[in-house]
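Apart from one protein chain that is not included, each protein chain of the complex appears where it belongs.
So, chain A:
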Amino acid sequence: MKHMTKNKWFSFFLIGAVMLLSGCNQLVVFDPKGPVAQSQKDLIMYSLIFMMIIVVVVFVLFAFMVYKFRDRPNRKSSDYDPDIHGNTMIEIIWTVIPLAIVIALSIPTVQTIYDLEKPSAEGTDEEPLVIYATSADWKWFFSYPEQNIETVNYLHIPTGRDIEFRLSSADSMAALWIPALGGQKYNMAGMETVLYLQADEPGVYDGRNSNFNGEGFAKQTFKVHAESKEQFEDWVQSIQIEKPALTQEQYDTLLEPGLTNTMAFSSTHLQWVDHGTNEGRDYSIERHEDAYGKLLHLENINKSNQPQEVGE
């Protein structure tokens, strides 16, 4: 009977482990769709090997000590020595090994940190596509200065080309995070940070603000449509032709704290304000000072709160 239960627990454990590991492949960070996310996944995997070794060594030692040296009758007296106070040799060993691990982790970390600060295709002819990603409570503006178009709460990018996101915010601090394509960076008013990302596979990926910035935070999400170069250019053209130009009046209204649907325009807001500059940092505060204190009374299941997908 006892044997049976043991087997049952073991099979539970096996099934659990299989489920956990198969689940791992679908975790978005472990399923990269571009070179940036790929290099981050590689770094994480590399570090995980060390971490697993450390965990296994400590757990085995721990289990051994607790089992072997628990207080029980009939223990040999040679097994008990209350006066051991230290051992220089062994203490040096277990200081040096962690130090070696830290060094082994530091080298690829520093390399990757430097790599991520520049486009992956640096040195080739192809220039990165520049997109200004501006956060405002609680929406995203994506301005394409070359194409002279602007989208709200969604964006299209060509595959196989570096995207140079120029990040800033109209008010609170946010962070642009598209986990399938790579890690995040902060959007801050009055300054500009640059984030390079690239998609290799076509697809629709989730993007969001990952840095808490108030009531509408959870809904400040967007979809990234990665598509071939030709499709991307078709899309740009259709926006340029079909969508109206953005007026300053309309832009100012959009900046007001709240949620918005997706939109597209055949001009950008950069012509009158760049929130990433010192002059643009208080543009929204000046205009909407009283609106920031108002509550949205944002509930979870309220369909009208969900940004609708339009203008594909």
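In this text, a residue touches a chain if its C-beta (ideal position, glycine included) is under 8 Å from a C-beta of that chain, and two chains touch if they have at least 3 such contacts; residues count from 1.
Convention: contacts and distances are computed from a predicted model.
Asker: What name does the UniProt record list for the absent chain among "histidine kinase", "Quinol oxidase subunit 1", "NADH-quinone oxidoreductase subunit J" or "ABC transporter permease"?
Answerer: Looking only at the record, the undisplayed chain corresponds to "Quinol oxidase subunit 1".
Asker: Which one touches the absent chain: A:Glu164, A:Asp200, A:Asp252 or A:Asp282?
Answerer: Once the missing chain is taken into account, the touching residue is A:Asp282.
Asker: For chain A, which residues touch the unseen chain?
Answerer: 20, 23-24, 26-30, 37, 39-40, 43-44, 47-48, 51, 54-55, 58-59, 61-62, 65-66, 69-71, 75, 79-87, 90-91, 94-95, 98-99, 101-102, 105-106, 109-110, 112-117, 137, 167, 171-173, 175, 177, 179, 182-186, 188-191, 193-194, 206, 208, 210-218, 278, 281-282, 285-286, 289, 292-293, 295-301
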